[in-house]
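One protein chain is absent from this view; the other protein chains keep their places.
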Amino acid sequence: MAKSSKMRSTKSGLPPGTPVHLGKQHSTHTEITWYRYNHDSLHRDTFIDQWPTGRNRDSDDLTWIHVQGVHDCGILTALGNDFDLHPLVIEDIANTHQRPKLEDYGDYLFLVVRQVVIRDGSEELFTEQFSVVVGPRFVMSFQEGRDNQLEPFQKRLDNSQSPMRSKGSDYLAYELLDFVIDQYFEILEHFDRIIDEIDDELEMSPSPLVLRKLHDLKRELILFRKSIWPLREVLNHLERSPTALILEPTRPFFRDIHDHTVTMFESLEIFRDLTGSMLELYHTTMSTKMNETMKLLTVTATVFLPLTLITGVFGMNFQHIPGIEWYWAFPMLLLTMGVMAGGMYLFFKKKGWI
Amino acid sequence: MAKSSKMRSTKSGLPPGTPVHLGKQHSTHTEITWYRYNHDSLHRDTFIDQWPTGRNRDSDDLTWIHVQGVHDCGILTALGNDFDLHPLVIEDIANTHQRPKLEDYGDYLFLVVRQVVIRDGSEELFTEQFSVVVGPRFVMSFQEGRDNQLEPFQKRLDNSQSPMRSKGSDYLAYELLDFVIDQYFEILEHFDRIIDEIDDELEMSPSPLVLRKLHDLKRELILFRKSIWPLREVLNHLERSPTALILEPTRPFFRDIHDHTVTMFESLEIFRDLTGSMLELYHTTMSTKMNETMKLLTVTATVFLPLTLITGVFGMNFQHIPGIEWYWAFPMLLLTMGVMAGGMYLFFKKKGWI
Amino acid sequence: MAKSSKMRSTKSGLPPGTPVHLGKQHSTHTEITWYRYNHDSLHRDTFIDQWPTGRNRDSDDLTWIHVQGVHDCGILTALGNDFDLHPLVIEDIANTHQRPKLEDYGDYLFLVVRQVVIRDGSEELFTEQFSVVVGPRFVMSFQEGRDNQLEPFQKRLDNSQSPMRSKGSDYLAYELLDFVIDQYFEILEHFDRIIDEIDDELEMSPSPLVLRKLHDLKRELILFRKSIWPLREVLNHLERSPTALILEPTRPFFRDIHDHTVTMFESLEIFRDLTGSMLELYHTTMSTKMNETMKLLTVTATVFLPLTLITGVFGMNFQHIPGIEWYWAFPMLLLTMGVMAGGMYLFFKKKGWI
Amino acid sequence: MAKSSKMRSTKSGLPPGTPVHLGKQHSTHTEITWYRYNHDSLHRDTFIDQWPTGRNRDSDDLTWIHVQGVHDCGILTALGNDFDLHPLVIEDIANTHQRPKLEDYGDYLFLVVRQVVIRDGSEELFTEQFSVVVGPRFVMSFQEGRDNQLEPFQKRLDNSQSPMRSKGSDYLAYELLDFVIDQYFEILEHFDRIIDEIDDELEMSPSPLVLRKLHDLKRELILFRKSIWPLREVLNHLERSPTALILEPTRPFFRDIHDHTVTMFESLEIFRDLTGSMLELYHTTMSTKMNETMKLLTVTATVFLPLTLITGVFGMNFQHIPGIEWYWAFPMLLLTMGVMAGGMYLFFKKKGWI
Partner (left out) sequence: MAKSSKMRSTKSGLPPGTPVHLGKQHSTHTEITWYRYNHDSLHRDTFIDQWPTGRNRDSDDLTWIHVQGVHDCGILTALGNDFDLHPLVIEDIANTHQRPKLEDYGDYLFLVVRQVVIRDGSEELFTEQFSVVVGPRFVMSFQEGRDNQLEPFQKRLDNSQSPMRSKGSDYLAYELLDFVIDQYFEILEHFDRIIDEIDDELEMSPSPLVLRKLHDLKRELILFRKSIWPLREVLNHLERSPTALILEPTRPFFRDIHDHTVTMFESLEIFRDLTGSMLELYHTTMSTKMNETMKLLTVTATVFLPLTLITGVFGMNFQHIPGIEWYWAFPMLLLTMGVMAGGMYLFFKKKGWI
């Protein structure tokens, strides 16, 4: 959860600008997929654990390089040199603890966002870094994990009717971003489902387990929020920044995903409010229940302690207890006790305690 | 409630820009009402589940097209093409999970607001999307549901004395917006009524049911707030934006509804504060009551346990208990016990516990 | 309280721009007082339920028209037409649910503030709308209620030495505003008094009544705050706006009342903080008291239950209970029980429970 | 505390611009100390309850007039006329309920700050108004109380080596401000000490007294904060405002005290956070203690009630109770009861309740 700062200190003491892989290593290999395409043709190449430096990017066609696995700093540096990337860009790609951000290096834009996924069979959220470099005729994307989640996306690219094929690098970047952001909605639905579950449990029988669930939900909301919060600023910049890399016709598309993220943030706010409200409800329900319990206890004690005292009185072994020999004494006393109990019952009934 | 994100993910994986109806389908038909009017004349046509493309809009008269039901993407696309709308506009109209927004596409403004209604026989709030496209001589409005709530509005248009008849498309858009926003006041009164109810119940006998009511009220306030919150920004833009589509004389009217929404937001803030305050009151009342309960229990136990011990002492079967044969022993002991009980009563009375 | 939205919906469905009186009708008549004055002379006229249209305002003298009662839309419209007011201005004057605001219509300023009064014999706050129109040589003021609270103010105007007599319409407007804002300080003192009362009660004996008082105080603070909060912005505009209607020498006066309102807002913030703090104190005091109660109960039970068990043991009817015939058995047992009780007393004393 | 609005309403109804002393009268006399100095010479005069009008201020030397006691409006007006001060300035000096502010009247700056002092033998805070007028060659300072707290400051002025002697009126104003702000640090240390005390008490034995102390601390923090909060804005203006009265070389000094106040605000924020945190700790400690108490009670009742029932059973007077004549019956029963008690003891031990 709060692991985001973990291992960060292993770098403390090293001179800045040294690309070091920080974070868990999610994949064993680095798989680079290289595309060069225009509206009519599309070439693809795949390289495992290597990058053949010198792949000329001076071409009118669009080049897209997708890298799975960012733990091998040598390959990243080679790629970076080929495309004249600033050393800090390579460092940020390798160090997977970045927050979403957009940096304009003049010749290219550097964009970091975070993918959020729920692993199968687990309820826990994981986040992975997704970095994109957008140049005039090339796009580079770097994914931290190894399962190629972009496969459906790549299929779309194969279709020559796809708008991606006829538009520029800015549109490709937009589609990549849209892909990542669409995944967030699954997480939102996951939260929505959990909130509904908890709300139902609260209505029926709030057990301490619900409490733990609520606590865990809160943690995950905090983590998710942290992963996507800076996106707002990033997308706002993409929509409005004066860079020539984003063409005018593409800007409405960035505005569109900007709108989506704003909707997401509002849903998150609502989830947070609801979580707080449910916690309050649990807490107050708890104290209402305790009140009920206390009332029962008090009624019990108030009814039975006096009666027990009376039996104690007549259980004493004094030799001279008036009326003890009277024939009707016992039934009369029972009757008295019954009347007392009934009176107290009515009293508590009237107070609304029973 | 938090359903706003529901089904959103069914679109995940699709290329962007594809108009897909997202959200519940509220109506079985798409009913398009077409008006062309000026101060003197008014023509009207109604089309069910179809749009006769090519209805020339090049006319000095004002054209208003009102669409009920937005699930049929084919019709929407046809309409959009006829009026040269951007594909993202059509997508946003069909996807009914938009937040209120205003987009300036140069030739026309695209405006999304949300209608909030209470269904008869239910206390639950529903929201529906209401989209408006404002062009130089035409207005298009899209309503998600099918009950034509605009009927009284349409009657007003029939009256040739109505200012709508002599003013431009911006004024018509203003009247449409005013119509939607006026409905919100009914919701506010609904909240007002519920808050009064709960406050009365709290004053009399706070039961756990009140708690649930408060929780539900909070949820609905959150939902309503989400639906109208972005309006502030939308109306602010309408009042001040440099677009030529809003004429100078119409701007004060937009400022007027801007003022109304600000009043609404303040009422909502107050409702939220009051809800919080009532929850606090409930909670503290609860713990005050528990305190009362505990005091009664404690008084009971403190009075009766010692007396019971005394009777126990003289109930023991020792053969030599001094004074046990004394004639006045029993009454004397009862007297002592009475004095003890009285003393404790006075003690607790002084402490203010009884 | 939250009545501000009440009745608002009765207007829903009506075309906008129709002046309709919304809100309670506070007066039975509309009383219009007309003044025309300069440094040397002052004319006054009073009209009940009528306005003699055509009273020429083209004069170098200053004209002040004060209207008590805003329920008669006919008279308001007549007045409005005489002075070329925008229909929305008349609508806003008649609809007494406006929030404080300042609108610059070019030829005149339109200003709405709210008077807050405590009715005699009641502790409840009422708010009434006070609207002012400031033109180059005229001022119009509209008061919702009928008791002429401006009387002392009008007397000041009779005095030809008063600065009002020699200054312009902007200064008259300033004096009217200053008059309304000075009344707020009485409300602040009212709150101050109530807070002191509650704080004293809390120190002595916090009863559940205090809780209700606190809750009511909170409601009134919320209402009052709502009535005056937008004033900040209004006065800021008056002080800085580029309008030629406010002369340079008058601006420091507006800055002065701006300062007063800022002080008021700070006092309100403090009242809110104090109310929250007192609620917290009440709550924690309550749970401290409950703790005390519980301790007494626990001590009682822990001391008497074991002793009662012992008497029970020797109260059993077994035929062979060792020592039961021993002469000193009873006193020895009492002694033992006394020692046990003393031991437990010391134990609880040491724990600080008694 | 919230007295700041007290008596303010006594002015309500008076025409604005009338200087009236509002607030407590702290001194019986008005003492005016007049200085005229340059680097080489220094003249001083003291006037009690009078101001010899006409003291020419047209001189190249610097004039400093320090006034103790602001209740005599006549003297203040005389002074004001001599130096051409705006009537609102005199009104603000006499009305000691001002919040800190800076007003630029062109020819001079008017500055209000608040002194905060702890009276000897009391733990309560008092605030007094300190007003400064800074002209091109003169400074006027007005202190509400009568104890001349500026004495050490005046001694510094006697020393001809002091930078005050060779710099202008802006530097003198800076030194006066610095003097007032340095006093705040004593208040901060006072708070710091109280917080440490309360924290220690909380660690040892949280008694209800701590609660009251915390509540009082909160009140004082609120009051102090109110007194100094607007300073931020004041100092920011002094540092950056375009006025020619503050010379360029003096501005870093104002930035320096601006930094000091920012540090102070941060300390105040921390104090507030800590107070909240301590209240929470108290509250939760309380409920932890209650839990402990309840556990003891429950253990006692659960152990002794069943045993008492058993003795009750064998204390009944039935003629045929099996085993009652058996010789070992009594010891066997005692043994059984011991085993039961031991079992329950172990059970609760395991549950961690004892």
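Letters A, B, C and D mark the chains in the order given here, with residues in each chain numbered from 1 onward.
The working rule: a residue touches a chain if its C-beta (ideal position, glycine included) is under 8 Å from a C-beta of that chain, and two chains touch if they have at least 3 such contacts.
All values reported here derive from a predicted model rather than from experimental measurement.
Of the candidate positions A:Leu42, A:Ile118 or A:Leu297, contact with the hidden chain is made by A:Leu297. Screening D:Ile75, D:Val116, D:Ala173 or D:Leu274 for touch with the missing chain picks out D:Leu274.
Residues of chain A that touch the chain left out of view are 1-6, 8-9, 11-13, 15-17, 86, 88, 92, 97-99, 101, 103, 105, 205, 208, 211-212, 215, 218-219, 222-223, 226, 229, 279, 282-283, 286-287, 289-290, 293-294, 296-297, 300-301, 304-305, 307-308, 310-312, 314-317, 321, 324-331, 333-334. Within the complete assembly, residues 152, 156, 162-163, 174-175, 178, 182-183, 185-186, 188-189, 191-192, 195-196, 203, 252-253, 255-257, 259, 262-264, 266-267, 270-271, 273-274, 277-278, 280-281, 283-285, 287-288, 290-291, 294-295, 297-298, 301-302, 305-306, 308-309, 312-313, 315-322, 352-353 of chain D touch the chain that is not shown.
Just so it is clear, only the chains that are shown with their structure count from here on.
If you take chain A and chain D together, no chain is in touch with both.
Applying the stated touch criterion, the connected components after chain C is left out read A, B | D. Chain B and chain D carry the same sequence, and matching their CA atoms takes a turn of 145 degrees, rounded to a multiple of 5.
Here chain A and chain B face each other with different sets of residues for the most part; under half of the interface numbers are shared between them. Residue positions of chain A touching 2 or more other chains, listed in rising order: 315. All chain pairs in contact, by the document's touch criterion: A-B, B-C, C-D.
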